[in-house]
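Supplied in C-alpha cells, the structure appears directly below.
One protein chain is absent from this view; the other protein chains keep their places.
This part shows chain A:
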Amino acid sequence: MKSLLKGIGLAAAGCALGTSAMVASAQAEGEVNVYSYRQPELIQPLMEAFTEKTGVKANVVFAKKGLAERIQAEGKNSPADVLLSVDIGRLQGAKDLGITQPVISDVINNNIPVNLRDADNHWFGLTTRARVIYASKDRVTQDSITYEELADPKWRGRICTRSGQHDYSIGLFASMIANKGEAEAQKWLEAVRDNLARKPTGNDRAQVKSIFAGECDISLGNTYYMGKMQTNTKDPEQKDWAASVRILFPNTEDRGTHVNITGMVLAKNAPNKDNALTLMEFLASDEAQAIYAAKNFEYPVKPGVQTSDLVASWGSFKADSISLSDIAANRTKASEMVDLIGFDNGPSS
C-alpha cells in the first residue's frame, strides 16, 4: 500500500511539473496556437516554412472531431488562435457556433477569390479539392462523364465509394441537391446506391485499390489521393493502384466538377492575435499556396499560383461555380437523405 501511495504521490508531482512546463509553452511570446482538423503531416511543411520566415513558433493540436466545441468550451481563456479545417460545412459551422471573429486584411482579400471566402470575413478558403471519378484504364473506355451518369444502369455493380455519411460524400450530395432540387437528387442517389458494387466502406484510396483488384470499375474520390499514391515510395504497390486508373473530371461540359475547400478561421478569443494574422496572411501567400500544390497535390485558391506538374498531368477542369454557402446549407438535408434511402447499406437488390 505504501508503495502504491508513493506512486500516486510521485505521479501527482510529475503531473504538476508537466503542468507548469506545458502551460508556459502555450502562453509564451512569439508563438501561435493552431487547432487543426487537417492532419499534422499535411500542415507541418507549411508551419515549418512559416516559422523559418517569421521566427514565430506554431503549436498544433490535431483532431478530426470536436475542436470547435473545444474552443467554445474553453471560452475566453482559450489558447486557440487559428482553426484550420477541411470542408465548407465545418468552416460555416465554426462561424455558426460563434467561435470566430472577422478578419479584415487586404493581403488575404487580394489573394483569395471572393467566392471562396465568407461574405462577413469569418472564414477563408485556402485550397480546393475536386471530387472526381477514378476509372479503370482496362475496363472503362469513355473519356468524359457526369455525376448524373452514375445513375445509369450500365454501371450496375461497378461503382465503389466510401460511406455516404463522410464529409466528402455529403458535400457532393449537397451540391446535387443545390443544383437539381431535393426530389431529383434523391432519385439519383437511389439509383447510384443500386449501382454500387458493394457496401460503401473504406477511404478514397481503398476504392482505387478495389478497382485495381477488380472489385469495381469506377469510384468517387478526391484528386489529391492520386498524387499521394503516385508518389508513394514507401509503399510502392500504391503506385500500381494509381497506374490502374485514370481521373475523369465530371460535368466539364456543363456546370463543372464539384469542389470543396479547406480553410481557416481566426478564433474569437485568440490570445496571439497579431501572430495569428501573420500566419493567416502567410497561408494565403504565393509561397504557402505553392506548398499546398507541391506537397499535398491540392489546387491553390490564389489565382496565378502554379499547380504542380503532377497535378497538371491529370488534366484541367472547370469547377462548379455554385456558391459554397448553398452547398453548406444543404448538408443536413444530404445527410438525412443518405439515411432515408439507406445508402450505406449498399445496393438494395
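Going forward, contacts are C-beta pairs under 8 Å (C-beta built on N, C-alpha and C of every residue); 3 or more make two chains touch, one makes a residue touch a chain; residues count from 1.
Keep in mind that, in the parts below, contacts and distances are computed from a predicted model.
The chain absent from the displayed complex carries the UniProt protein name "Sulfate transport system permease protein CysT", chosen from "Sulfate transport system permease protein CysT", "FAD-dependent oxidoreductase", "Lactate utilization protein C" or "Aspartate carbamoyltransferase". Annotation: of A:170, A:189 or A:265, A:170 touches the absent chain (contact as defined above). Residues of chain A in touch with the missing chain: 1, 4, 7-8, 11-12, 14-15, 18-20, 22-23, 25-27, 33, 39-42, 59-67, 69-70, 73-79, 89, 93, 96, 157, 163, 165, 167, 170, 197-206, 209-210, 212-215, 225, 228, 234-235, 331-332, 335-336, 339-340, 344.
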